[in-house]
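Removed: one protein chain of the complex. Kept in place: all other protein chains.
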């Protein structure tokens, strides 16, 4: 059983603690937050769990094997570094770090100390993304054409970063997982209307072989939408994460290029068939992920959502930020 | 009554002829198409209407006041020019011309001959767009933040142009109509998968005052979507053109920036209230537009969707095309 | 080619004429209506078709093989009878007649004269109902549990009959076609709010073997709904006729009764699996039906939607009317 100390009990922290508490493979040893009110909520819900205002109590405790860093992104590097230096495995909220350099340093430190880094790319553990992976990896979709995601709602969840750093890491981590080949370049556009950071943004990511990804993130939408279209040569799918059932719809639709009569004729044929909504596993993604974290530590496995995966997402975020400042300049990765 | 000759009886032409035929203000004198089968369909449906294979019969007929050019875009310039030279008013399918230079020449020619050019920006005559105009012009939405349109489906409707020239003119003409101020610059990205033209494309258009527009067009989508979000400071709206009722939903949601306690604190407050779906006029847009065409000619009025409006759209299409070739390079307008 | 005379050019008649006109197997000889304005619309759209105010011109014309009776229900019997007496096949709008006695008499007359009666149960010719038939007949749904239909909207389409006679014939004809075995009894309830006939009504139809059907018809609904649920032991389906695509959704869900540990324990197990939306043929149902009418006449085949089918529906309507008057009294069929 992995004994975990959790730093940060704000918006997401309670979900981490609840799942670590429920799992047989993990034990919540202590929770740290700078708000006494947050700690009092911890004590009410989990009488047996220690609480502290100072993260160093967790970072140095000999009773703790792993530290979950569930704090704002600009604090990830310092906290994760201290945890690793003290010989503790780390589970870090996404995005991994504020920049690629920090991520590289943490990866190197963990490797040296033979410690596990897991970045909380929760969506990779949902039944929906696992099913989509199955479909892409089995070849059911055929060659991939595009990945196009709409992730919009009213309200910002973070004050210190733009809508790209807030909402796009989900799609970037999913894309990184689904699409074979490294992204080549990014173009990002957007606009600031409120508090000096972009609240509306659009990203295009070029992959090898004409695969193109597009992400639309927006804090000023009157409606909440979480919809992703994935187009392949053989089949296409729509993933709507906000519906209870039938989150994924696979369309037996496609396109075929055939030669026409003339020597230079190309005919484009569209094929439409049935639609199919595969059943998707309903387990809570975060629980599956935290169990996998414990399993990776116990059995010395490298998680697929390790520091390298976190670093790849951070690199895309940095490139997008650079591009958006220059109004869509192509940034090569 | 305006006597009209129609050139082109393919996908859209029959709708033009049907409406011109039904209106009291117009009379269909003749229809031209290069396909004898198309002409035979004309004769079956409209026994009194003349048909011809050669457009010059229409272009030079003294019995014709106006010519409707409902042919592929690359033919618009030649046909419209000949019609104007023969003293006929023209109604031209969108996009107006293949490039800005052609559009400018036609505008100049029409002005010299005191003839009317109307570009078929049909959507401007729908009950939905008229209602949206009302809402923006009355100030109900407050300052505009963004215009974001998703226009995707399976299948290309044109073989000789990219998805941008095929689908984006709708949004560009609506934007041009709704958003005050000239667009400043365009960034476009996209990819070709089938027949050498982009089938997936994304455009960002920068307007003065932090207004940003975004258009997502796609021929490879398994589902058909026609949804536009418009965000304003006071209210926000979603226009779904594919539903029969409640096409427009206006959300009493907004954002307010207030000063916090500290000297540099900005607080962002989100406000959510009722949703409201105003009833929208159900008249067929094309009928309203063609009646307006007759009215403009008869009463010597300049249509708001005149050659200049057509030219502005063509300029944006040209800029988008240039940008997409350079993978998102900012093209100033 | 069957030469058809059409009586009635109101709401539905134009669709009949348009399809008869387009088919190769039929020819519209004449159209009759008591409104001169209606006839003038006929002449404008179909210059070659004769028009008349007096139905007897059609009923007695030697140039006519079959008569389509597209008039209010209370006129069906007289018109159809005269047509049959004059040796003409008849296509009668649904519901077949105002009462069972009339239907029986027409059936007998047609049999005697070896003429074809087809009742316009159009829905049986839609791609959706044909696909549902396929699924029930192939056993894919398993034993049928229930048929439950919601057919509501704002507005009455008929002034002389209740909402049951207006809207329920669709479901009754579909049920009659899909469900094996004759209905045993009907319970109907409802209420009158406007003009002395029921505008809201609910019908339960008992079939052998615990199969139960339920129909909810309403002229006072703010929203239009056309949704039918069909539950079987192996699979269940939802048919939403108002969506363009994916009208039918088949759910791999079911129920199994197993014996529990105890001697009298019955365990009910629910099984949930994928959802599947089979592609449905997009042909216009009425065209398919009218072509089938011509085929039945030409080849002396008995249509499945013959007078007997029409009679079965009329019997259920009569029973429902009797039951609703007595506030839900069970009427045996």
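Per-chain residue numbering starts at 1, and chain names A, B and C are given in the order in which the chains are listed.
Here is the rule we go by: a contact is a pair of C-beta atoms (placed from the backbone, for glycine too) under 8 Å apart; a residue touches a chain by one contact, two chains touch by 3 or more.
Just so we're clear, the structure is a prediction, and the values are computed from it rather than from any experiment.
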Which of C:1, C:154 or C:243 touches the missing chain? It is C:154
Answer key for C:113, C:214 or C:287 versus the chain not shown reads C:214
Note that chain B touches the absent chain at residues 245-246, 272-279
Even though one chain is not shown, chain C touches it at residues 145-146, 148, 150, 152, 154-156, 159, 185, 187, 189-196, 200, 202, 204, 206, 210-212, 214, 216, 218, 220-223, 229, 231, 236-238, 249, 251, 253, 255, 257, 266, 268, 270, 272, 323, 326-330
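As a convention for this text, only the chains that are shown with their structure count from here on.
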Max Cα-centre separation from chain C goes to chain A
Using only protein Cα atoms, the chain sitting most centrally is B
Averaging C-alpha coordinates per chain, one finds the centres of chain B and chain C separated by a number of Å equal to 42
Where chain A touches two or more other chains simultaneously, the residues are 272
